[in-house]
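Take a look at the following structure, please.
One protein chain is absent from this view; the other protein chains keep their places.
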């Protein structure tokens, strides 16, 4: 294998390209996690992370992967044998369900076709049936990373309310947080699960639980054994700017920098950027004559786009060609989508030109790999992006 | 408060001073954790970390604090209600016990005075009483970070064998690994718990379980619910160079560098350095007329030294003086030792001159804080260190 | 002004995008420049840099910008009033001439149109006229950074030889070194001037003189006053691995890493990459209906492409649009080209996808800025790059 040339394009849907500013912030000596300098840092990031989840309630920060935060959400609020309603949006929803089973819960799946987000009507219908309120929690993946479909969380909230059901609402925002509009408080979510390595632009190693009062109340009686993930001690000690066990200090340095960067750009502008890149990508995909996996326009993702390979062509072979020829990593198809889709991550620290480079790598990769397609995808994306810039400039001029 | 001058001395017993080489290794873009470059890294660190534990058996690497690895050791190998024999070496042994209780186990404490390591004879006696083998595991902290006492793990192994007891042996090496001689295989340990932020010279955020075949066998039937911490899937996927969930890639970069550094210095030389610094520190403490907390010379720690304050003087006030006047963080006394001891960390990326600076800060701090003491501690340490260098030079010359 | 999004595209023809590996190598504590560790480093980079110039003769490394190395070349080998023949390839050739004048030399310019490299025939003709050998040196810019035209240095050498003229040959390779094939020894160059911030992928701050035996001999009698730039003491002390004054140690760390990276990729492969990107860029330019400044295909540059703006459109306004809308810096037109051309740097740490992003930024920028052009430039570049990858893959398969 020859040495790759230039800078790698990491266009999987996370971990994402970590900005230099975040890496440099982390590249500092660790400090005493029981001292005043740490305390100031902790109070700052504990407050700052709330603004990202759009909540005024506490956010627990774990030194752990996102999978740990999934587990934390469940073990803090539920008891062995509890029923949990989950929606099969794709691979990650399935993993969360398997995790719930391993913990001794009884998850129930509303079947999905892996090409749409969750269906609020189906959730409402199921909850209405559950007159005894056996279901203790509804779990939905906001942005299903395996498919690029976004579930309408606000509508799920309304569905639960319409059913008059007391279940907790738990949402996985691992690949949507700080990329796609999300409102923990406004949408009445009880536990929001997040991770560091996607829209937050950090390396992996931190994960989050934003918790409502109702969730905290549930945790007082929840029976699953827990210690590392326990909210109680964490929230009590966090209030003073400390942690019950050694925190991942250097990742907190990075989180501090990332929160600043997001606010400097402006969260709404961050969301708009991701939406723009999603649309540009889909225009490219269609121009190539390929098919976007997500079938519902209202569920299109700004974080990633999963693309169906033409029949008879293996997505992983294609991804290998792109990696070897163009030094770019694309996301693979997971479980039942293995080999059938590739995923283009366009989230995190990213811009129009990086997207054009990314789409250029896909288009040239299709050519080099001999995958049937039409040219013009990058052109379509450029047409759209240029037009967006023009309208933006026009609207600035009009101000 | 005035701005501190110069470089901070982080002389708590961990997190330790992270070497530039490790920080710089971590200061790189995250890569695709499902790609070939990651795979090569993972296989390298998974093999390398075994050499640090001195084991040929697998070592599980968690994106988590050491507390998580404590939990992992228990939930993988035990079932609800299982009896666990633990030894009260100090604060961290007590925390581990509390954790076991929270998980629904029945830990039993052999009382200790927080001034010695674990007593193998007491363990043997208790196990001999347990004719029905109700005790499923014996848990010992190798280096008790709250007291600076080292437990004789080899002797504990022999005690268990002498009692003919089948309990698993679990050892916490969080503050001894890569600082104090430790031999997972030779001592027949079943689960060794480790962390990244001490002798491994990394920031916090990784922790470890080195697991014996017997432990893995126990995990097949152990009944505590688990998912994040589960060894089974981890070991299966690790074998191919991957992880079941997103690993803390940048910390793995650092781990790779740290393992190289430890082998370049030589593990035995690393242990000798820590032992030397422990002895130099104790000589200083005695010269000051103060008392080393650890009362058993055979249990003295090379990682840290806990020092008793003279009656009527508050250790935390003294630590505050040292921080303000000399820009050095010392470790605090924990739970029942709060205010009564301060702890000098001398582990990790450290050398003779940094130790002299550290001891100088303590000696001057005692003076500035008005704590009764005699001068001459640094002098005693220097006398010892110079003499060590002379004998080393002599032995090199003799070669 | 809104905060830029994502990673900046620095597509001026230098300074170039510094690779993380080089930045991280520089991000280390400075060491004693009179100690053994420094000596090993110095001997390594002094040997390594010769391989980049393709010389077995010494290369002097200055802590200075490239302008300093221009001055060094002249003051070491010439005396006040000496005649120097220079070729007007563009702005930088003009600056070098102005510098020679300021030093009290008598430079003579062979006029050029800023759209071609140097003309060996014109040089030969002028040297033939100079029967008295009043001309002491011939100075040529290898890659004229203001125009993107490459001068044929091998042919210049032959022209001097054909004229039987003893003048020294001095060549500026500031923007060609490690990007475009260059052979100090084979082409009989006496002084080659280089800089760190282009193909060497370093920040600015180091510059170079590769010196022939003939040049060193000339320096023994050259009369211009000099001290900082003096080769004599430098070469004597360099031989032992040291420098006569404090070197820019951290930049040397970076140079060490950069030399390794160039050899890992392979110098010939580096040249091929730059040539490929030059051709792809020119195809894009022509597809846009714009004109490449360089008029002689044999002189096309792999480092940068200067593009003429359509009449009535200001290049700097266009560049401002690209910076604001797409977070990319393009090079400006210099002196008589100001406002009339923009320059696309495609040198250094760069690859196909970064080029596509770059060209995408130009094409979209033309649209947003309302500059008349045709679409299809990026498409033309992609067609070419994909085809190159296919032939490369085919040739690998045939091996």
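For clarity, chains are labelled A, B and C in written order, and residue numbers in each chain start from 1.
The rule we apply is simple: a residue touches a chain if its C-beta (ideal position, glycine included) is under 8 Å from a C-beta of that chain, and two chains touch if they have at least 3 such contacts.
Bear in mind that the values here come from a model prediction, so they are computed numbers and not experimental data.
Contacts of the undisplayed chain with the visible chains, over the whole complex, involve A, B, C.
Here the missing chain is touched by one residue of C:48, C:63 or C:154, and it is C:63. Contact with the chain not shown here comes from a single listed residue; of C:216, C:323, C:347 or C:366, that residue is C:323. When you scan C:120, C:247 or C:302 for touch with the missing chain, the hit is C:247. Considering the complete assembly, chain B touches the hidden chain via residues 2-7, 9, 17, 19-20, 27, 264-266, 269, 273, 325-328, 349-358, 360-361, 363-364, 367-368, 375-376, 378-379, 382-383, 385-386, 389-390, 393. On the side of chain C, touch with the chain left out of the figure occurs at residues 8, 10, 12, 14-18, 23-24, 26-35, 62-68, 71, 80, 99, 102-104, 195, 197, 203-205, 224-228, 230, 244-251, 323, 329, 332. Across the interface with the omitted chain, chain A contributes residues 20, 24, 27-29.
Throughout what follows, only the chains that are shown with their structure count from here on.
In this assembly, the C-alpha centroid of chain B lies 54 Å from the C-alpha centroid of chain C. Between chain A and chain C the centroid-to-centroid distance comes to 44 Å (mean Cα coordinates, whole Å).
Annotation for chain B: residues touching 2 or more other chains are 24, 27-29.
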